[in-house]
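Omission of a single protein chain aside, the complex is shown with its protein chains in their original locations.
Chains: A and B, in written order; residue numbering restarts at 1 for each.
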Amino acid sequence: MLNILVCVKQVPDVNLVKIDPVTGSLIRKGVPAILNPLDANALEAAVQMKEQYGGTVTCITMGPDQAEEALRECLAAGADKAVLLSDRAFANADTLATSYVIASAAKLLGKFDLIFCGKESLDGATGQMASQLAERFDASQLSCTEEILSLDEAKKTITARRELEKGVETAQAQLPCLLTVEKTNYHPRIPNLKSWKASRTAEILRYNSQTIPGLDPAQIGDPGSPTKVPRTYPPEAGSKGVMIDEGNLDKSVEKLAGLIREVL
Amino acid sequence: MKNKSEYRDMWVFIQHDGKTVEPVSLELCCETRKLCDAAGEKLAAVIVGELSEAELDKVLDCGVDKLIRVSGTGYDYLNVDAYANLFTVLCRKYAPSAVMVGGTIFGRDFAPRFACRLPTGCTSDATELVYDANTGDIEFVEPAVGGKMMAVITVPVMRPQVGTIRPGTFKYAPTGKREWSVIEETVDFPVENIRTRILDFLQEETDESLNIADAEVIVCVGNGLKGADALPRYRALAEKLGGKLACSRPVFDRGLLPYKLVVGQSGVVVKPKVYLAFGVSGAINHVTGFTDSDLVIAVNSDPDAPIFNYCDYGLVGDMDEVCEMMLDRS
Partner (left out) sequence: MVNYNKLTPALAEELGGLLGEKRFQYGDAVKEAYSHDEMPIYGRFMPEAVCLVESTEEVSAIMKLCHENRIPVTVRGAGTGLVGGCVPIHGGIVLSTERMNKILSYDMNNLVVHTQPGVLLCDLAADALAHGLMYPPDPGEKTATVGGNVSTNAGGMRAVKYGVTRDYVLAMTVVLPNGEVMKLGKTVCKTSSGYSLLHLMIGSEGTLGIITELTLKLIPKPVMDVSLILPFQDIATAIASVPAIKLANLDPQSIEFMERDIVDSSAAYTGNAVFPTTVNGKSVGAYILVTLVGDSEAELTLKMDRLGQVAEQTGAYDVLVVWTDGLKKDVWAARSAFLTVIEAETRLLDEMDVVVPVDRIAEFLVYSHDVAEEYGVCLRSFGHAGDGNLHIYCCANDMDEAEFKGRVKAIMDKCYAKCTEFEGQVSGEHSIGHAKKAYLRESVGETAYGLMGAIKKAFDPDGILNPGKVCN
């Protein structure tokens, strides 16, 4: 029986985020929060492992109360348990502090054989969480997994095909292992009515900084985050290119073709 | 803990396969050289295992002050366990102010991990590095929120400042050798403690069309692309111009083209003679992927598309129509 953890994140749909042209700040109002798309692929891989080898899939996230919706989506799509880590003290955490909180809370839930997480998040896109979670869980690491080939419960190993820069690697890792998956083979499933309804009323386990025993306040939230963002600014607009308009498209394209010919 | 001013020297991890050094490691040496000059610190290259004279020369040409040459068990193939341990040990012993790691898949796997173990702050995918003399910190500048913002990331208290940087972000522009010293280190990692084994490696059949990094001409399609059936004409145009087809991130997200063709911050950085962007909106995380192109031409039906701010020449029009017309003329 496998004990599987999937670490997920609720993110703003950055495609819909706009910039205030006056203040240059992000307009988050009205932007829907969604389950990080690559996390859904990770969940699907986890659920497929459960279906093949038996076990339990637990989803965990750190975020505000609204992140509950992302967890319910996971429950509908095959997760058995959902855990929300929510506390003001967790706010402004970077990956180091976040991985610390998640790993600390996960200790309350047992020992995990497999940990899955999305390759990167839509909003942060640092792609560091996986490695740092692996470190916190003292787990081996298989990133960029294209397909999980087998799992040997007796030898406690997992074998997977990874898509690397210059080719495809077949690698074997000892459990516990943290995996990130490519989306090709792990399309998120559409829940059926029964599991969807169950997900809407399922109990969600909640923890805060007080209910996770032994949590070091210096390692969470803003104080626990070594990276800071002293400032942000809108990208430089660059210099406007020369717009070609020769009266009609034909002539304009001719001009472009000429410019290209000059360079080549 | 030491005061941060006690941490000196900036390191670059030299990733290699025993034969050649990854270009990104050389790019980082050149860029970090500038930071060292600004900070008055030394540039050290960390090389694990043997490397030919010629390859070593390329590293030294970047103006390296120190070579940290590592030997020991556990480094026969790239693995997170031995390398994370190695950098933990070395950083604790030598206290560098920064460690730069190429943002290869391996680099992105092991660098955040040793940063977590030390612990210290780790940043990824910066497109610009600036040394701030007032604070003594490196500013890692990177596009954020899908390229809608630029964010400055710093590690103001802890050291070293760890950064993974995508291949192609900086130029390999060697400034020449300096006097250098060599530090020999032996750090053994018990082979039985490596938790991953490589059972098999299949070199990808070299599908040259997927190698866009060195293409002389790139025809890039963006989210304006109507669908897969619209693709052949762009592929044809790329071929006619002697170049390659590429795309922006949303086209990959739509499943229309493979990840290896994505130009941008989280994809491939390209430097072609001609970059032709069709239906690309111009989010900054895409733009950072082609800024070093000689000639950038953008075609978009929206006259207000941001891409027109990042091109040499722009044309407002239907991308398919313009592509067809260019095909006729090429």
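Going forward, a contact is a pair of C-beta atoms (placed from the backbone, for glycine too) under 8 Å apart; a residue touches a chain by one contact, two chains touch by 3 or more.
The structure presented is a predicted model; accordingly, all values stated were derived computationally and were not measured.
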item: Identified contact with the non-displayed chain, of A:Pro12, A:Pro37 or A:Gly55; value: A:Pro37
item: Touch list for chain B against the chain that is not drawn; value: 226-229, 254-256, 321
item: In chain A, positions touching the absent partner; value: 13, 32, 34-35, 37, 40, 73, 76, 187-193, 196-197, 200, 247-248, 250
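As a working rule, only the chains that are shown with their structure count from here on.
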item: Whole-Å separation of chain centres (CA-atom averages), chain A against chain B; value: 21
item: Complex contact set, residues of chain B against chain A; value: 80-81, 84, 104-105, 108-113, 115-117, 119-125, 139, 143-158, 195-204, 216-217, 241-242, 250, 253, 265-266, 273-274, 276, 284, 287, 294-298, 303, 306, 308-317, 321-322, 325-326, 329-330
item: Chain B-facing residues of chain A, complex; value: 12, 14-15, 17-19, 26, 37, 94-96, 99, 120, 122-128, 131-132, 134-136, 140-144, 159, 164-174, 177, 225-245, 249-250, 252-254, 256-257, 259-260, 263-264
